[in-house]
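This is the structure I have questions about; it appears just below.
Every protein chain but one is kept in place in this view of the complex.
Each chain gets a letter, A and B, in the order it is written, and its residues are counted from 1.
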Amino acid sequence: MSAPPVAGERGRLRAGRVLVLALPYLWLAAFFLAPFAIVARMSLSDSARALPPYAPHWEGLSRLGAFLSALDFENYALLASDTLYLDAYLSSVRLAAFATLLALAVGFPLAYAMARAPRQWQPALLVAVILPFWTSFLIRIYAWIGILRPQGFLDAVAQGLGLTDAPLGIMNTDAAVLIGMVYSYLPFMVLPVYAALERIDRSLLEAAADLGSPPWKSFWTITVPLAAPGIVAGCLLVFIPAIGEFVIPDLLGGPDTLMIGKVLWTEFFSNRDWPLSSAVAVVLLAVLLLPVIVFQRALKAREGSR
Amino acid sequence: MVRKFVAGAAIAASLVLPASHALAQQPELKIFNWSDYVDPAVLEEFSKETGVKVVYDTFDQMETVDTKLLAGKTGYDLIVVTASFLPRHIPLKLYAEIDRARVPNLQHMWPEITGRLAKYDSGNRFAVNYMWGTTGIGYNVAKVKQRLGDAPVDSWSIVFDPAKLSKLADCGVHVLDATEEMFPAALRYLGLDPDSKKEADLTKASQLLQKIRPHIRKFHSSEYITALANGDICLAVGYSGDILQARKRAKEANAGVEIAYAIPKEGALMWFDSLVIPADAANKEAALKFIDFVNRPEVAAKNSNFIQYASGNLAAQKHLDPAVLNDPGIYPKPDVIARLYTITPYDERTQRTVNRLWTRVKTGR
Partner (left out) sequence: MNQRTARKAARRSVGSVRRTCAPWAEPGARPLVEFCSVTKAYGEVTAVDRLSLSIYPKEFFALLGPSGCGKTTLMRMLAGFEAPTSGDILLDGVDVTAMPPHRRPTNMMFQSYALFPHMSVWDNIAFGLKQEGMARPDIKARVEEMLALVRLEALARRRPDQLSGGQRQRVALARSLAKRPKVLLLDEPLGALDRKLREATQFELMDLQADLGLTFLMVTHDQDEAMTMADRIAVMDHGRIVQVAPPEEIYEQPANRYVAEFVGDVTVAEGTVTGIAGDIVRIEAAHFGTLEIDEEEGRARMDAPALVALRPEKLNIGHDEPPQTVNKVRGEIWDIAYLGDFTMMQVKVGGDDGPLVKAAIANRSRRMERPFAWDDIVWLWWDVEAGVLIDP
């Protein structure tokens, strides 16, 4: 044991500890709160012919009153009054929820097979799941265009097998968007679910069997509850980016595909309405926070019951 | 392995050292242009002649440029901007005025084009036309013939008459996802002023668009190039240059897809891609030199021959490849040019209205 530090040293130690603890908060403040504040303030402004294209602009503390009085909730009122936005939010939630469920339906068996595979294979399987990330996202979506387009690969296969004569007509529909989203976000589902499944002690399933539970029943009473944190994490990791997605609906979707990410893109880039698109973004964030808060509450409730 | 590494290191060194050396002395010109929109030889010749190093970046969406400009600094010395953006940007003092005395080759410009461009940039103070074209109809010759018979494709009716368009729905129709293209065309078809800002007119146009919407596979401003070339769709409302590019690709692929471009007889919208110098450009001097260089008639012709777009430079026509000059899709006949129209931008309020109308058209709600 070394001698206790003298007062000055102890003070420095404490300062160091405070700094280390504060670091994540500083990071959050600098890279999340500050940008969010900028977006939130922009959402209260009005679109204008100015640089950047909104008003009012910050003109120092002396004009604070004028600045604040020029801010209003007009954009939010517009979002509420025009059913287009509500429709877009709802349709995004619906598509994202669908994509999440499909990703779970595809990803869970995949993760399960990986977790049950011989241990020496698992690193290779993990790499295989991550492998698509090594190619550009856009190129992979373009590849799907090649597969789904009329007379594309899928049609050729379906017709080759004699399943159908007419083109399947999947391209430029919500189905194509779902396929694209499930494909793109599958690794985000597989990895956390795999991590959760892999941690489950196999002797628990043996114990369940030993106590008279057939395998299918043990799956629901043991495997699923224990993998629940991974499943929830995977669902959030798929749902959150999917709801704001605009590249996939843009490339694979059709005129019927209405997604809030695309609406936001249009408001920002095509309509140059930065304030309105900021309002769309703020509301989107609120929509996204909801499932996260629900999840946190559920976790806390579970901890609390212990 | 070792030899490879040594060779790699040597190359890396040879790249880094002279480059950092050059950075200190050689002047640079940073250009921001559409992709595939210049003959690389033109850039090389310019560098050789002037000793100015060209840094050439490309974009494929005007919105990218617009956002960069509106957000403040772009970092470029010369940008190619579509004319419809000019009236919005010029009052914001985003551009430096072109010192015409320093650009003697502007004497070769095509008055017809310069005059129309003046609608967007009064007095031609900030923008110099680079290339121009039209917004018309691209189509798959065989598939349209199969569905609509031998009647020539020469009218907006093929798009705006639901009876006709519905026959093409099964093989695919794309239209531009752009209000400033689709509303004027609809207005023109209805016999209204394509530049109308009246809400009643715009509503009529949107009702027309609503009617044809069920037969449209996609609203998109670039995907039709590939889709046409691959034979995935049989009709697209798009930019002349893009459709001609699709025609070229289809021909090169040699898969039996023949694409044609038509300027409807009712008239079509003209578009202008123009060279502008951002107000905060670091090397305005070089930018002016470049504008002068690309407007030398031989150079302008060389560029047009390569990218197959109509040049805003009249004197260049003497040096043009006849195949380019005589292509009515690139250089329409004078009577067709006479029917082409231009529009002025919507004000903020109207723009919002049009946007809402357009979104409803697209989503069918």
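Everything that follows uses one rule, which is that contacts are C-beta pairs under 8 Å (C-beta built on N, C-alpha and C of every residue); 3 or more make two chains touch, one makes a residue touch a chain.
If you're wondering where the values come from, they're calculated on a predicted model, not measured in any experiment.
Looking at the complete complex, one finds that the omitted chain is in touch with A.
Of the options A:Ala55, A:Ala175 or A:Ala209, the residue whose C-beta touches the omitted chain is A:Ala209. Of the residues in chain A, those that touch the hidden partner chain are 201, 203-204, 206-215, 217, 221-222, 225-226, 306.
We adopt the following convention: only the chains that are shown with their structure count from here on.
Touching chain B in their complex are the following residues of chain A: 47-53, 82-84, 87, 149-151, 171-172, 250-251, 254-256, 258, 263, 266-273. Those residues of chain B that touch chain A in the shared complex are 61, 63-64, 66-67, 70-72, 88, 91-92, 94, 171-172, 177-179, 213, 216-220, 223, 227, 230-232, 348, 351-352, 355-356, 359-360, 362-365.
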